[in-house]
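Dumping the structure here so I can ask a few things about it.
Here we show just some of the chains, and they stay where they sit in the whole.
Chains: A and B, in written order; residue numbering restarts at 1 for each.
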Amino acid sequence: MTIQEIRDYLSRFVGAVELAGNADELISGPAKIESAQKGQVSFIANEKYTRYLDTTAASLVIVHKSVNVDEFSHHTSFLKVGDPYTAFVFLLQKFATPRTIALKGIARTAVIGEGVSIGEGVSIGDHVVIGDRCTIGSNAVIGPHTVLFHDIFIGDDAVLFPNVTIYDGTLIGKRVVIHSGSVIGADGFGFAPQSDGSYVKIPQMGIVEIGDDVEIGANATIDRATMGSTVIGRGAKIDNLVQIAHNCRIGEDTVIAAQAGISGSVTLGKQCMVGGQAGFAGHLELADRIQVAAQAGISKSFLEPGIALRGYPAQPMREQLKHEAMLRNLGAMKEKLNLLETELKQLKNS
Amino acid sequence: MTIQEIRDYLSRFVGAVELAGNADELISGPAKIESAQKGQVSFIANEKYTRYLDTTAASLVIVHKSVNVDEFSHHTSFLKVGDPYTAFVFLLQKFATPRTIALKGIARTAVIGEGVSIGEGVSIGDHVVIGDRCTIGSNAVIGPHTVLFHDIFIGDDAVLFPNVTIYDGTLIGKRVVIHSGSVIGADGFGFAPQSDGSYVKIPQMGIVEIGDDVEIGANATIDRATMGSTVIGRGAKIDNLVQIAHNCRIGEDTVIAAQAGISGSVTLGKQCMVGGQAGFAGHLELADRIQVAAQAGISKSFLEPGIALRGYPAQPMREQLKHEAMLRNLGAMKEKLNLLETELKQLKNS
C-alpha cells in the first residue's frame, strides 16, 4: 500500500489528511514508534512521544495536524490529521489479516441438532455441537469446540471463538464477538435457605439477551435470569473474567474491565465505564456515563449521570479524594493532637 | 395446571395453603409481579411490592397469610401461605422444563476409556472424553465436550454441563451440579523456591472430594491437594469464577459468591456465607455460620460461630462498622482539632 493509498483510505474515516513527504513509498505494515523499521507506519498521539520523531526509522508517521514536521528527519513522511490515534486504529484494521477461526461451511466433525436454521456463508468449526432449533445468522462464525444448547439465536456476522458455551434460549445479536472460554446463560446463583441450614435450588428459567456489536472477552460468565432476561445492551464491551449475575441489565456502550463482578439485578446505564476488579452489591442502579474506578466497591445506587466513583464503599470522586487526602494526613493530625496535649498541660501547670 | 392443583402441590411442601378465588382457573407459568399476564402466577414476599397487587394482571398471586386480599382486584386469585418465597421456589421447580444437556445413552462421538463403569440411565454427550477406570453413577449426565481424566467417580444423578474438566482421581457425590468451564482437580499452586531464584514444582499428589448436593458455577477452579484431599462439604454452593486452592476444606451448606478466592489449606465451617470477591489468606480457619462481606480480606482465623466479618483486614462487623463510622467522621475530628488549636492559642495569649 502506498502512502497515497493510505491517505485516501484514512480520509474516508477521519476527514482532512495532509501529506508531507513521498506519496509513492510502499508501506508494509504498522509498528510501535519505538520499534518501527523502514517500510512501516507508526503514529504519535501524545506529545511526550514526539521525541521519537528524531530517531524513528519509520517511513511514515501519523501525527496531529499541529505538529511542525519540517524539523524531523527527511527519510520519514508524515500524514497530519485531527485525531492521529483514531486514524491509526482504522489503519490497523486495514492491515489486520483476517483471522481464520473456522472454514466456510460445516466441519465434518461438527454435530448439528434437529430443526437448526443456518444462514448463508456460515463457518462452523470442528467438533462444534449445536442443539435443536438453533438459528445461526448469515456469515456467523462458530469456532471449533464451541457448544450451543437448544433454542439459541445467533445474529448475522457474529463470531464465537473456540470453547465458548452458550446455554439454552440465549439470544445473541449481530456482529457480537465472544472470546474463548466464556459461558453465557449458566444458572444464576439462586438458592432458598431452609430451616435446617440447607438450600433448595431456585430454578433459573430466564435467558440472556446480548445486543448487537457487543464484545465479550475470554472466560467471562454471564448468568441467565431467574425469570425474564439478563440483558447486555448494544455495543457494550466486557473484558476477560468478568462476572455478570442473573437479572442484570447492562446499558448500551458500557465498558466493563477485567475481573469486575456485577451482582444480581444490577442495572448499569449507558456509556458507563467500570474499572477492573470493581464489585457491585445486588439490586442497585447506576445512571448513564458513570465511571467506576478499579477495585471500587459499589454498595448503593448512584443516579446522577456522568459522575465518577471510587473507594470502598464507593463514593463520588471528589469526596473520596478528599477522604483519601485526610487519611494520608492522619500522621500530621496525630502530631498536632500530641502538641496540643503538651501545651494544654503546660498551661494548666502554669 | 389449575389453581386447585397448585394448592395441592404446594401444601405438600409448605404446610397450610389458603385459597381466595377461583380454584378452576388454568395457570400456564410463573412471572415477576410487575410483568405477569393473565394466566400466570406470581408472588409477593416483601411488603414494599404489595402496591403491585392493585394493578397486576396475574391470575394468581402467592402472598403471606397475613395479607388482606379482599381489597384487591377480583380478577386475581390468591394462595395464602406462611412463606410465599419458598412456596414460589417450589412452584418454579414444578413449571421448569427439564433441560436436555445430553441424550440418554452414549453419544457416537464420545470416547470412553478402558474399565469404565457406567450406571443405568446415564446421558453422555457428544465429544465427551472419559479416561480409564472411571465410574459414572446412575442417571448422571455428562454434557458435550466435558473431559474426565482417569480414576474419577461421579455419583448418581450428578450433572456436569458442557466443557467441564475433571482431573484424575476426583470423587464427585450424588446430585452434584457443575456448570460449564469449571476445572476440578488441577494442580495446586506449589513451587519450592531455589537459591538461584527459580522454582521447583511440588508435585500435587492429592485429589478433590466433592460431597453430595454441591453446586458449582461456571469457570470456577478447585485445585487438588498436595497430599490428601481438597474437600467441598455436602450441600455447599460455589458461584462462578471462584478459586479454591489446594488442601482447603469447605464446610457443609457453605455458600461462596462469585470471584471469591480461598487460599491454600483454609478451613471454612458449616453454613458459612462468603460474599463476592472476598479473599482469604492461607492456612486459616473460620467457625460455622460465619458471614463474610463482599470484597473482605480475611487475614486470620475467626473461631466464634455465627459472627459477621467485613473490611480489610476483616474484623467483626460491629468493630468494623464503628471503624468505618470513625473514618467518615474524620473531617469533623480535623475541624475540632483546628478549633481547639485556635482556642488554646487565644488562651495562651490572654
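Throughout what follows, a residue touches a chain if its C-beta (ideal position, glycine included) is under 8 Å from a C-beta of that chain, and two chains touch if they have at least 3 such contacts.
Since we're looking at a predicted model, the values are computed, not measured.
Shown are 2 identical chains; the number of copies across the whole complex in this structure file is 3.
Here is the rule we use: only the chains that are shown with their structure count from here on.
A rotation of 120 degrees, rounded to a multiple of 5, brings the CA atoms of chain A into register with those of chain B. Note: centroid distance chain A to chain B, computed from Cα atoms, is 27 Å. In the complex of the two chains, the chain A residues touching chain B come out as 109, 111, 127, 129, 131, 145, 147, 149-150, 163, 165, 167-168, 181-183, 186-187, 189, 191-192, 194, 197-203, 205, 219, 221, 223, 226-228, 241, 243, 245, 259, 261, 263, 277, 279, 281, 297, 312, 322-323, 326-327, 329-330, 333, 336-337, 340, 343-344, 347.
Within the complex formed with chain A, the chain B residues making contact are 30-32, 35, 85-86, 89-90, 92-93, 95-96, 99-101, 107, 109, 125-127, 143-145, 161-163, 179-181, 213, 215, 217-219, 235, 237, 239-241, 253, 255, 257-259, 270-271, 276-277, 294-295, 327, 330-331, 333-334, 337, 340-341, 344, 347-348.
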